[in-house]
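All protein chains of the complex are present and in place, except for one that has been dropped.
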């Protein structure tokens, strides 16, 4: 009798899991690449998180993500539930992957190599065996990851618990970089009060590293309407593990972080242009520009460096999935010239918005 | 100088109007007809409402509606702003239609003939001149509407201010019906505490009248996530005024009212079947049925009249845009039989859910 | 170095836990008793839940609860994480209680004795050692609980996985009742699609058992604005474990379940009267009654059995923390009489609203 009860119970649980909404987050594709939504940093009860690994899959399903990496801390010191929770460093990944089944969420294996500063914490993802990363020496741990073909990124470089006053790049980081053990930087970390690290942004550009944004979730995630976790946008050839791996090694990513898009100018410009349709109508002394935003991204424009004979907005916000329009009036002469502005929430350098010009 | 300022101001207002989200409400089409979302009852400052007519267009845009009718009360007694607000009985419609422009919202003209009970209030829509409805005698007013080809429906038959104890059909209603002056009944009215009228439902079926659901909005509308106004679903050949008019006269409608779908069984059955994909997998002693809901409608199922040898859910909720699954276990014999249930939020009779059977 | 890092991390975690809002749910006290908000049924990774026990405390803090019981299943069959999660049947409670500290949430120990039907599942709360409940025979398990002074209630009597067609009271339940092993019934269970059991309601009244409502949470809980978990309102002398225990044994409870209040008429009537202030003003032919709702409870009134000479509302909704008013008009004679109505969301019998009269 008991056995039947348990089987029934399992049926109910499964159905409740599936009865959650599959969320959507509409971000334009790039020319030649599809845009996938990824979160490569999150924890479970297998280190210092508070949820079972299946919860991470349910959250990703609800928020419209395509790929997640479970990255519990490798080191014993972070296994704070070890009095009650046991398993290998692959267990959380295995549980989450089994739960994902064919629900359209790719789960990859990861681990966080978590040391004092320097060098701080590093996530290795696309692992085949996280146990091999359990080494006394952090360079050994990262080498073990590299041997598995892992992608390695420096986590939360500006975390104040490790960098109490300024965010520094240490000699240790230079050494790791020279050994090919750093491929990216977590420029945005959703668990920190100030998620964005301008220093991390500068280093990504300067050293040609991949931009990574993550939730670093420890507890259950829930977002109010219009809000989303910090994540990485991956510009991949197709929605497969291998294609995503190729994209992050090639640096084809950007970050979504609390309404901001952060990354290299060439990708952000393509996102901007593929998200918006422009319709330009001219009259005698003015030009009216109507904009249709087909994406779930917001755009915050601020005028800059403009020709003083042209009068137009100082600030213009284009909300997700909406339309906006503005008129350029010409104080004198022919209605031609450059509409210059900065897209303030598209960061192409440390705290620096993306410049853009519409030529009339 | 002042003139320039005003022009600028107008530009800004226009842009803020367009910067609102276009909402979506995904309801399946029927076989051969598209499903349009309509609200045929709402007020403005031109009678006893509190908003300018443009607000009604903005709300419809934000909520994903396809068509609205402005239906201010015809009678002087309801023109409670007349000390300050003047115009013809067509003014509100004209202002709203001009504001709608090419934003994808059809605006039609209407008017509410508002008398004590009997016969109560009646909305006439698809008018060409609402002024012509200003008659001392209500039958004359409705005849004037009919001459314009209007569709006429009895509003909130169960409104307690007019039917304090029970909801009655009066001799006056029979007379109007016999003269072809009643084409539909507002079975659901979103302004009432209990929006749904089971008596109205019964009369629609019994007298072959069209099911109408409306907001009857007087103040500004706003809905929390997942909530929507009460509205009419119109099954039309195309999204034109003429096609919608043809559909409501033909009775091809249903009502969306606070998560319930209300109307004739044949349309509700098609909505149910077009919204859901079923996947049936058999094993030795059980059958597992997976359901994918591709719509924004919820479905609340309750088992009924079942073969005692088959064990399955007592209640099953399928949320909007989600998946659900359940297993039918067979206590003995071959795994075939009927899965009988009622879709409790699909009302095909007064307070009566729609019966449905999946044959295994 | 590593040690310091870990210490720092713990500091951050603690602060993030405390930075959640303490929620409020304002329910009136009864005459002589304070009203405490309790949830006596919830799971963690220590049986078939998906969260660490600390999450249950954080949720209760955020939702304004006063007391929770952790009630993981006693039986091995439900320890579905046992490959990775170990501990005694007291571990989840110990972890949650330590986390609660002095945050104003009382945590008590519990366990769910989970068998096929009959007799189904039973929660025992206020345990001193949950391990003692691990017996082959369910009566032995419940006797062990009773020896610890536990309060025992039958969980989800109408759960369709156990009662597929109708909700039955079995001989086994009569036997348990006669042995003093059932003190209450979980009339409302928030995990079920239809949370409320009218049969359970009837049995509570008939057999003088305590009304219990619970979340039965397995996954993380989150509620939209205005929504709350299903819970038990306990009318206690003070906010102590002993006082709460006394109250539930004395049957001084009611249930909050999705906007409904469920329980014995005498408590519901006091809640109604203590939540609302009435102001009655008379004129010649009418009386106007203004109502101020000082609570977070809603009230849904429907007129019934009225004197035909008195005209007033058919439905009246009084929202939480708001005011409402209505006018009674007298068709003839002196303005005196009874305003009769049913409070439809205050259930004093199976699916039966509470009758109330205001004498004018």
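Letters A, B and C name the chains as they come in the text, with residue numbers starting at 1 for each one.
One rule holds in what follows: a residue touches a chain if its C-beta (ideal position, glycine included) is under 8 Å from a C-beta of that chain, and two chains touch if they have at least 3 such contacts.
What you are looking at is a predicted structure, and each value in this text was computed from that prediction instead of being measured.
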item: Chains still shown that are in contact with the chain withheld from the display; value: A, B, C
item: Of B:26, B:50 or B:285, the one touching the omitted chain in the full complex; value: B:50
item: Touching the absent chain when the full complex is considered, from C:82, C:207, C:309 or C:323; value: C:323
item: Selected from B:24, B:207, B:222 or B:281 as touching the chain missing from the view; value: B:222
item: Touch with the omitted chain, as defined above, among B:78, B:235, B:256 or B:299; value: B:78
item: Missing-partner contacts on subunit B, residue numbers; value: 1-6, 8-9, 11-13, 16, 45-46, 48-52, 54-55, 58, 75, 77-78, 81, 83-87, 91, 95, 114-117, 161-162, 191, 218-220, 222
item: Touch residues of subunit C, complete complex, unshown partner; value: 11, 14-15, 18-22, 225, 290, 316-327
item: Absent-chain interface as seen on subunit A, which is shown; value: 158, 160, 163-165, 192-194, 224-226, 300, 302-303, 306, 308, 311-317
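Simple rule for what comes next: only the chains that are shown with their structure count from here on.
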item: Chains most often in contact, by C-beta pairs; value: A-C
item: Whole-Å gap between the CA centroids of subunit A and subunit B; value: 41
